[in-house]
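With one protein chain withheld, the remaining protein chains of the complex are depicted in position.
Presenting subunit A:
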Amino acid sequence: MTAEPLTTRSLVTGAHEDFPTKPAGRRRNRRWIGRVVLNLALTLGALTMVVPFIWMIATSLKSPAELAEFPPTFLPKVWEWSNYPEALQAAPFATYFRNSFIISASHTIITLIFAAMAGYSLARIRFRGRELVFLGFVAMLMIPTYTKIVPQFLLVKFMPLFGGNDILGQGGSGWLNTWWALIIPGGLSATAIFLFRQFYLSLPTELAEAARIDGLSEFRIFSRIYTPLIKPAIATVALLTFQESWNNFLWPLLVTTRDDLRVIQVGLAVFQQLDGTQWQYLMAGTTMATIPMVLLFLFCQKYFIQGFTNAGIK
């Protein structure tokens, strides 16, 4: 019995051949070969995932002359760093970037405050109609974006007393081409409320009882006792909200036409339609749109993964 002890991992995958009848050397050999094949296959798969990103960055640093070559070079022969300042000149990517940041940050703040309050209430406070409210939110989880987008657009367009509209919402453009339309409708999601409820439910009730005996108000029990305990969950919801908002395309496309209100994703699509042949600038813009999310993901992977496995968003 020279074989290593069975580990959980090897058992789960069944990769561990542990038949005592086979000669140990052959067994080790086969395992070694299996490992190499597995690593090679996974490397190939991982490369398939990463190569488009490298190709994006490589393209953003090439000269137009090099881009015209076929077959294309993979890495640039001359690294044209000036493509980036030139891209910022070619389209207002800096403005797009700022707009995306403002909207994503606003969505995150709104979600953290109001979804946490609602989640806490649904998890920890007894009140008449709570079950109904909760079921309502769960039903809303199922609604696809496209089944609400038309009336949402109409609500924005006919928002009373905004953008030249009268009290009945007629005559003007309402919230179209305003920050309101970009920030308010997407500010809160049933998913975030649902996640917060789950997180608060996982905490013990005794804490609240002890705090009440100490004379804390109900709101302080929520804000000072329970909420600090779900900090990792808050990070998860914040990151998911920020990412979702940063990557959102359809809604900003529908409600804005002004260049100074465009978000980065819409800005990219518009730039591609107008200057579709300037690939070095387009890829520079795409790199700028991508890098913040990639960095955020790399540094906060734990929270992202926790959130995605819990919510399965997207």
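By definition in this document, contacts are C-beta pairs under 8 Å (C-beta built on N, C-alpha and C of every residue); 3 or more make two chains touch, one makes a residue touch a chain; residues count from 1.
Following the convention adopted for this analysis, contacts and distances are computed from a predicted model.
Undergrad: According to UniProt, what is the chain that's been left out of this complex called? Choose from "Acetyl-coenzyme A carboxylase carboxyl transferase subunit alpha", "Potassium-transporting ATPase KdpC subunit", "Carbohydrate ABC transporter membrane protein 1, CUT1 family" or "MucB/RseB C-terminal domain-containing protein".
TA: This omitted chain is identified in its UniProt record as "Carbohydrate ABC transporter membrane protein 1, CUT1 family".
Undergrad: Could you tell which one of A:84, A:199 or A:222 touches the chain left off the display?
TA: A:222
Undergrad: Looking at A:90, A:193 or A:233, which makes contact with the chain not pictured?
TA: Spelled out, the listed residue whose C-beta touches the missing chain is A:193.
Undergrad: Could you pull out which residues of subunit A are in touch with the chain that's been left out?
TA: These residues of subunit A touch the chain that is not shown: 6-19, 35, 38-39, 41-43, 45-53, 55-56, 59, 67-72, 74, 114-115, 117-118, 120-123, 125-131, 133-134, 136-137, 140, 142-155, 157, 184-185, 187-188, 190, 193, 201, 205, 208-209, 212-219, 222, 243, 246-247, 249-250, 254, 265-266, 268-269, 272, 279, 282-283, 286, 289-290, 293-294, 296-298, 301, 304-305, 308-309, 312-314.
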